[in-house]
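Got a structure for you, questions after.
The other protein chains are all here in position, but one chain of the complex has been omitted.
The block that comes next holds chain A.
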Amino acid sequence: MAAPGEAIIRCEGLRKTYGSVEALKGLNLTVYPHSIFGLLGPNGAGKSTTIKLLTRQIRPTSGQAWVAGASITSAKADVRACIGYLSEQPALYTWMSGQEFLDFTGELFGLSASDRRRRRDELLELVGLTAAARRRIGSYSNGMRQRLGIAQALVNRPEVLFLDEPVSALDPIGRKEILELFQRLKGEATVFFSSHVLADVDRICDAVAVLNHGELLVQASITELKERYAPPMISVELECAAEDLQRLLAREPWVQHITVSGSRATLLVRDLATAKRALPALLVNAGLPLLRYEVTQPTLEDVFLRLVGKEGNLSGTGEEA
C-alpha cells in the first residue's frame, strides 16, 4: 500500500520491446491516489502495453514500476492482490451466470463465503445486473458484459482500477452511469483508464498522460493541459468576406493563427485578454460589419489533436501551429 502523499503508480524508464519494435520507450509516469487518470494516445501509442505491464500480463524489457507500493516484477509482493482490471473486450466464462462469476472471482481473492455473497450482491446492484444475476453470461448483451466486467474488477475493493477502453461497448445511458460510478469510486480507489472517447476523459479525469509512438508526450492535469497546449479561440462571423480580416490581423502580436472560411474566421490567440480588448476595436475601425463574436473554450480533443495530430510536435502556445 502506498504511504499518504506517495504516488500510487510510479513508472521509471519503463521500456518494452517486441523484437525490433519498441512499444514503450522509457516511460516515466506518476499517478497520485484517489484520482481518475486517463491514458490517451492514437492506436499503437503504447496505452495497452502500459496497462499490460502494470497489471503483470507482460514483463518489462527494462525499467521498473510500482503499483500501490509493490514492484510489478516482484514475486513476493504481488500487485495483483490490490488491483482490479478490465480489458477492452470483457472476457468472461460464458457458461457461468453473472452471480457465479462474481462468486468465483471473490474466491480467487480469498474472500469468505459470507463476504463473497455480500460483495456479489452489492456489486450486482451497483452495475444494475441484479435481475440478470442468475442468467448465463453467454446470454448477456455487450453492455451487460461490460458492466459485469467492471463489477468483477471491483470484487477485491482494489486500490487501483485499471480499465482498457471501459465504456466503448456501452450505450450513452450506460456510459453516463459507468462514468458516474468511476467518479463515486474516486474516494476509495484510483481509476487508471485508457480511452478514445476524449469527451469522457475531459468530463471525469483529474489528470491525463498522452502517449504517441511509445513515448510520453505530456502528463498534466486537464486544466494545465488546456492552458498549455490549447490556447483559447475566437470565432468571428462578418457580413462580408473575412479575407480583409486576415490581412488586418496578420501583424497583430496576440494572434497566433487565423483560419478563414467565407465570411467566418477562427482566431487562435496568444493573449486572450488583449485579444478581447483589441479585436472589437479593430473591426469597428476597419468598418467590418460583425454578425457573431464568440470566445470558445478549448476541449481536450483540441489538445489531443494538437499534440498527436497533424500539427504533431509539442509547441505549447509558442509559434504558429
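Everything that follows uses one rule, which is that contacts are C-beta pairs under 8 Å (C-beta built on N, C-alpha and C of every residue); 3 or more make two chains touch, one makes a residue touch a chain; residues count from 1.
Here, contacts and distances are computed from a predicted model.
Peer 1: Given that one chain of this complex has been left out, which of "Energy-coupling factor transport system ATP-binding protein", "Molybdopterin synthase catalytic subunit", "Methylamine utilisation protein MauE domain-containing protein" or "ABC transporter permease" is its protein name according to UniProt?
Peer 2: "ABC transporter permease"
Peer 1: Any idea which of A:Arg56, A:Arg147 or A:Arg306 touches the chain not displayed?
Peer 2: The single option touching the absent chain is A:Arg56.
Peer 1: Which chain A residues would touch the chain omitted from the figure, given the whole complex?
Peer 2: Residue positions of chain A that touch the missing chain: 55-59, 78, 80-81, 83, 85, 87, 89-93, 95-96, 104-105, 107-110, 149, 152, 156, 162.
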